[in-house]
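Only a single protein chain was left out; the remaining protein chains are all shown in position.
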Amino acid sequence: MGVILRGGIIVTAVDYYKADIRMEGEKVIAIGEGIALPEDHILDVEGCFLLPGGVDVHTHFDLPVGNTVTADDFSSGTQGAIIGGTTTVVDYATQFKGQTLKEALMAWHAKARGKNYTDYGFHMAISDWNDDIAEEICWLSKSAGVTSIKLYMAYKNVLQVNDDILFKAFTKGKQHGVLVCVHCENGDMIYNLVNQYRSQGNVTPYYHSLSRPIIAEEEAVTRVIAIAQAAQSQVYIVHLSSNLALQVVMKAKAKGNKVYAETCPQYLLLDESYYNHSFESTKYVISPPLRQKENQDFLWRGLSNRILDVVATDHCSFNFNGQKDAGLQDFSMIPNGIPGVENRLSLLYTYGVVPGKISMNTFVNVTATQPAKIFGLFPRKGTIAPGSDADIVVWDTNHTFVIRAETQYQRVDYTPYEGLQQKGKARHVFLRGRQVVHHGKLCDVNPHGIYLPRQGIR
Amino acid sequence: MGVILRGGIIVTAVDYYKADIRMEGEKVIAIGEGIALPEDHILDVEGCFLLPGGVDVHTHFDLPVGNTVTADDFSSGTQGAIIGGTTTVVDYATQFKGQTLKEALMAWHAKARGKNYTDYGFHMAISDWNDDIAEEICWLSKSAGVTSIKLYMAYKNVLQVNDDILFKAFTKGKQHGVLVCVHCENGDMIYNLVNQYRSQGNVTPYYHSLSRPIIAEEEAVTRVIAIAQAAQSQVYIVHLSSNLALQVVMKAKAKGNKVYAETCPQYLLLDESYYNHSFESTKYVISPPLRQKENQDFLWRGLSNRILDVVATDHCSFNFNGQKDAGLQDFSMIPNGIPGVENRLSLLYTYGVVPGKISMNTFVNVTATQPAKIFGLFPRKGTIAPGSDADIVVWDTNHTFVIRAETQYQRVDYTPYEGLQQKGKARHVFLRGRQVVHHGKLCDVNPHGIYLPRQGIR
Amino acid sequence: MGVILRGGIIVTAVDYYKADIRMEGEKVIAIGEGIALPEDHILDVEGCFLLPGGVDVHTHFDLPVGNTVTADDFSSGTQGAIIGGTTTVVDYATQFKGQTLKEALMAWHAKARGKNYTDYGFHMAISDWNDDIAEEICWLSKSAGVTSIKLYMAYKNVLQVNDDILFKAFTKGKQHGVLVCVHCENGDMIYNLVNQYRSQGNVTPYYHSLSRPIIAEEEAVTRVIAIAQAAQSQVYIVHLSSNLALQVVMKAKAKGNKVYAETCPQYLLLDESYYNHSFESTKYVISPPLRQKENQDFLWRGLSNRILDVVATDHCSFNFNGQKDAGLQDFSMIPNGIPGVENRLSLLYTYGVVPGKISMNTFVNVTATQPAKIFGLFPRKGTIAPGSDADIVVWDTNHTFVIRAETQYQRVDYTPYEGLQQKGKARHVFLRGRQVVHHGKLCDVNPHGIYLPRQGIR
Partner (left out) sequence: MGVILRGGIIVTAVDYYKADIRMEGEKVIAIGEGIALPEDHILDVEGCFLLPGGVDVHTHFDLPVGNTVTADDFSSGTQGAIIGGTTTVVDYATQFKGQTLKEALMAWHAKARGKNYTDYGFHMAISDWNDDIAEEICWLSKSAGVTSIKLYMAYKNVLQVNDDILFKAFTKGKQHGVLVCVHCENGDMIYNLVNQYRSQGNVTPYYHSLSRPIIAEEEAVTRVIAIAQAAQSQVYIVHLSSNLALQVVMKAKAKGNKVYAETCPQYLLLDESYYNHSFESTKYVISPPLRQKENQDFLWRGLSNRILDVVATDHCSFNFNGQKDAGLQDFSMIPNGIPGVENRLSLLYTYGVVPGKISMNTFVNVTATQPAKIFGLFPRKGTIAPGSDADIVVWDTNHTFVIRAETQYQRVDYTPYEGLQQKGKARHVFLRGRQVVHHGKLCDVNPHGIYLPRQGIR
């Protein structure tokens, strides 16, 4: 017995057409007319868009940071995700100093196992590179299904790596089909600016922003592309935030460098003026910081022109009370990060598709198709086609609602998008053929997400 | 009764998956598993790619030029097209001095009617703009299904228009949903250079190339984008040939200008060294001319990065004997143009996909999907999806052959691609559900192509 | 008997040192210590800068425009100039429709003869190019001492020339050592925008600015550089007003194109907000129009970096009452132009040197040295060196004053710089060894300026 979705408009990264979808088991079986079998269950989705389930390739669930831990774990985080129309997350497993990659990965599997409402994969964020770690890259890709790693050019004395390690990582990555993701900000520059501001007594959250100027991002993006080029490797830039960094990516792509770039809803929608809300400014402390508003149009255009490949959330939630507010007297003590895994699709639809900044095809492309392609999940994830997983979002464009911390599934005491009116919501969500969201509510209390080993990157 | 294509790999601009296609009547009805009805005819296409029929949006069939006429008419031209896997052409109907657009269009309908082996639409190339013509633009779009016009910045005293007319055309185009296509070379610059070379006795075809330097193209592309911006309109640049012009397009797209750009196989594959083949150089005389080889990599990359949107042929064939050779003693007397409508897909596959310069998805995107989208034919044409026309190419990647003038369907006595070994060929071609090519040969001697009124452009 | 200037600091485009200057007859004879002869007159200039007399290469005196004529003639104009420290002007003689260049030049000699308080040369602005005119270029350069011409890309149906004429002018210019100066705005674009605004009833001076957007300048600058390149010629861009146009010049220079660019005090100091002063906005109507304030920093930097070569005034004065105000009801009827020949040096000193935007060397370079070099007057003009004309400005940096229409020498009823506090003024001015300004006042009522035939340009 299968399920027929009838009357919706299927949207992929390129197509837009009205047709029935037939799911059976975990897969999409057929699309078109006259495909229903007698026993099939028919669900009327007239007037809705049928989208491939969203793929959010940048989350941090259950992540220890300093002496605290993120507010969301895999359970609450993936509940938020699925309610918002995201059916797959790729979370950053993180190696801490002294750990092997295997130890780190096992720890992350332990955190995640049995808790996921979406399917999930892992990247591996590396904070302690050495020759032994380099040797584990092969295992990571070939045996563990983790085909991407992350390195940080910022966070001096904590996570930051130098160019030597970047070069070696690119070389290893290329050898074993592993994509190297990089946090691009010049950590030495930031370290000095932070110290300058603090020594001058400038400690409000506003100085968080000043201590991480765009030039720190532009420089790091330029550098990492250069190193990847010298190592004849590709590179994926996480959370690009500014027009100047975007221009660097654009020129690199035009030159033939193999560069992918991701941005996040916060950089598309929020701006540095939020750091003036003195009391609540800590809520918006992220790295890179929010930028001047004029950057936003360039980022939207970058999505539209495919200079930017992916919109992910960098969901990394801390409660305002008891976590974020620890840094009210010193911006350098604020845990960096904001929630958002729940809001990605509705934000992009409301502020991108509705005003015409991006097309429906681009909307699907950057939230599902490209992330799945880049990270070795396509065509299982990221499209609606026979043979793909039946991860389908029935998107109701007439459903308006307001984002509120008090009603969110994410387990964090605020949202940076508080009060924003949304147009468009996931009415139903299917995860590998099973309906998990029904009329905007979680309809199955059990987590059915499975681990996704990912294909190596060419 | 329908037809089932079984065992092939469906490729669209974004997807790549194995599934059956069911066609009935003129349409694709369903895709997937278990969609065959008992009475359906099943065609085994195991191991082949199933591509949306190619859309060539730049042809000149049966075009009078000076006191001669192109070698191919709509019959031979579209036979070449369909054999090569192109199921739709959009030909440039041309208004001559003194004609109304309606007269020009009727003349083109008369040339084309009953002769087409592919479906076809028309652009309108305008050589005599005035206030009355401006008024006809509305009719053209709303009543005649012609939603694109072309203007020339080159060919001084013949087709060239000034910036005033360009501005007015953009304004009218915007008003009536008509896309303005522009031949971008600075005609005044070329006019003076041609005269300089001729006055110096430099008359071999080589000087055709020197008299049309890249700066003439780069300048015109820059200018037309500026005028479109001032008129708040979009613009489509035909046959872009050089890296410098490409850079202009890239920067304009990044700035948010609405610019589309097309290149052609000749610019991707041939170079200015062909003008040194003294006797045969006239065969390669086109405008813009072939460029230095180093431009080609940038153009391929432009396709891959979506800076270039379309590959069309600018098919405009003249026989070497009796037409091209008229200019052996004076390059300015050579009728400009080359054939190629038959070779577009195999050339792009062989030199783009096989060596990895472009992906299969990009191959489909630039030869079918984007041209259909830009010119108001999507989703009827340009994709394989339920509801779309069943224009399907069964692409056999194991079929190798050599391009030869003597075996081509195009009715012209040479080919610029003579002797090139091709990997990949259209084994079968379906036009709106009807098989018209069978094992690489035309299997239906009757022309079944129909006229396609096109949707207005937003 | 000579004159010794003692105690000042000599500033040239590169040097800065304290030394005596000895003038005798019309020339600087010696510089240094121990150069005074017993009978010499010694003038104490302790604490002042000694600058080469300013060279303003863009003025329009006694110019008929429509059915009016500029407020300043050569007498009042050059009185303003010399008071302000400018000892040489190069005025735009203008050929009107139907005139030969010789007729036009004779007319300008007649206007100027016997009236000049500064030395003077002529450019030739050409409004009616044809083959006969082209033939006169040789005479102009070789016999008449006019080694620069100007063409307009704007003012459709009045002064505007097309690219064909530009190409031919560059070719002729190169042949005869004549530099082609160009007013760079796309006239066709502007013509259509003006008509659009007027047809919408948008007729206030503010729409003057909207109808001449930066893209019109950027486009024209790009184009004229391209045409000059194709013609293998150099080009001089008058009154560059915007950062985007500046970027074009910068890239062209880096590529090796031979391009010179001039800006004016009005673009460095005033901005488009002046078009909001409803009643008085007409006072600021010039072409190109005033731009957004953010352009100014780029222009200052362009001077500092030598991307911009010259600051000239484009002095073209019309009274507000009876001339400018004619366009209060229709911006297109306002005669374009503002006064300023009197204020160039003090404005640049006050707003450039004092706040450190440009050095003293750059100040001299762009107001005297480069204009003299580019236009064939160096080393006679533009520097302080033995053998050069003794055109010397004793610049008193402690003299502050306020610009007022009522106290100016220019014969026009307003000044766009009304009320601006100036720091620095010409205390004394010597023209070819003769003192003509004494303590800021004209001390010789007779005009002693002579005509300067200029050397051909290489």
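Remarks
By letter and in written order, the chains are A, B and C; residue numbering begins at 1 in each of them.
Simple rule for what comes next: a contact is a pair of C-beta atoms (placed from the backbone, for glycine too) under 8 Å apart; a residue touches a chain by one contact, two chains touch by 3 or more.
All of these numbers come straight from a predicted model, not from anything done at the bench.
Across the entire complex, contacts from the unshown chain go to A, C. Note that of A:Leu193, A:Val354 or A:Ala405, the residue touching the chain absent from this view is A:Leu193. When the omitted chain is restored, the residue from C:Gly7, C:Gly145, C:Pro386 or C:Pro453 that touches it is C:Pro386.
Interface note for the absent chain: among A:Glu103, A:Glu135 or A:Asp163, the touching residue is A:Asp163. Touch with the chain that is not drawn comes from one residue among C:Met250, C:Val354, C:Ala405 or C:Leu420, which is C:Met250.
Counting over the whole complex, chain A has residues 156, 162-164, 166-168, 171, 186, 188-189, 191-193, 213, 215-216, 218-219, 222-223, 226-227, 229-231 touching the chain that is not drawn.
Along chain C, the points of touch with the absent chain fall at residues 10, 12-19, 22, 28-35, 37, 246-247, 250, 253-256, 297-298, 301-302, 305-307, 365, 369, 379, 383, 385-388.
FYI, only the chains that are shown with their structure count from here on.
Removal of chain B from consideration leaves the following touching groups: A | C.
If each chain is reduced to the centroid of its CA atoms, chain A and chain C end up 57 Å from each other. The multi-chain contact residues of chain C, meaning those touching 2 or more other chains, do not exist; every residue touches at most one other chain.
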